[in-house]
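A single protein chain has been removed from this complex, and every other one stays in its place.
Our next item is subunit A:
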Amino acid sequence: MKQFIVNRVLSGIVVIFGISIFSFLLIHLIPGDPVKIMLGINASPEQVVKLTRHLGLDKPLLVQYGQYITNVIQGDFGTSLKTGRPVLVEILERFPETVKLAVFGLLISVVIGISLGILAARFKDSIIDKLCTAFATLGVSIPSFWLAILLVMIFSVQLSWFPIANGTGLRDLILPAITLGVVASTMIMRLTRNGMIEVLSNDYIRTARAKGLRNHLILFRHALRNVLIPVVTVIGLQLAGLLGGTVIIEQVFNWPGLGTLAVGAIFSRDFPLIQGTILFMGVVYITINILVDVLYSIIDPRVDMGTKGA
């Protein structure tokens, strides 16, 4: 197990390294002089020279990258051009809000997805199954921003049950979390349903029935764990995606998370902040993936965690 995790972490570091190169190059990939873009057309030549030197852009590329990565490893992601505060502080300030939203959204999607999936499989081909499938199709095809606006219109504007986009309390959290949850739940539901139908036709389910076990034990102890093996992977990927900032939903609900931060940084051409956000999201994504792999091997004992590596 230890070896397994060490291998995973090592390969994760390699990927993060790759992301760092990409985010570093971003500033050079943009056509034109990045400094002029940052400062705008009215910048004086002195300002340009000053900022160029400040950003180290006058040095060779390799030296620049070396400087960049050394700083990053020491926790210095640079300074936001707009606010003048360290990028890492900006990010860490916003990250908890994104985590809050992502976790609640995921919770909703898991609860809806798995329970509807089980229900649909249990009553396969019945009206319940068809309703669940219809829900899944709707969930996939409705754009999330549209659903978000719809929910705001009904529950905030018409019914006044929830506030309109002005805080980060629990009541403010509900609508964006539901929006994220409903959209993410459709995939989980379909996977659970199809997995359940397949698992229930397995020999070991017949064995469980031959033992005289009650239905809920067969369903939850014997079937669900086998069904969850692929579902957990998807849940993990979704969490990673949600943590990377749910740009659109955060915008609609004016939620002060990473997504809003990233959009703001892009609009104000705050390159250090953009670079930092990209790198940070990458690290989060990879960490979640490692956790999912570990969890996966706990759920499915057949996954080899031996010294052969992954």
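Please note the rule applied: a contact is a pair of C-beta atoms (placed from the backbone, for glycine too) under 8 Å apart; a residue touches a chain by one contact, two chains touch by 3 or more; residues count from 1.
Operating definition for what follows: contacts and distances are computed from a predicted model.
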*From the list "ABC transporter ATP-binding protein", "Ketosynthase chain-length factor", "3-isopropylmalate dehydratase small subunit" or "Protein translocase subunit SecD", give the UniProt name belonging to the chain omitted from this structure.*
"ABC transporter ATP-binding protein"
*With the full complex in mind, choose from A:Asn226, A:Thr260 or A:Asn289 the residue touching the hidden chain.*
A:Asn226
_Residues of subunit A (touch criterion as defined above) contacting the omitted chain_ = 201-204, 206-214, 217, 221-222, 225-226, 229, 299-302
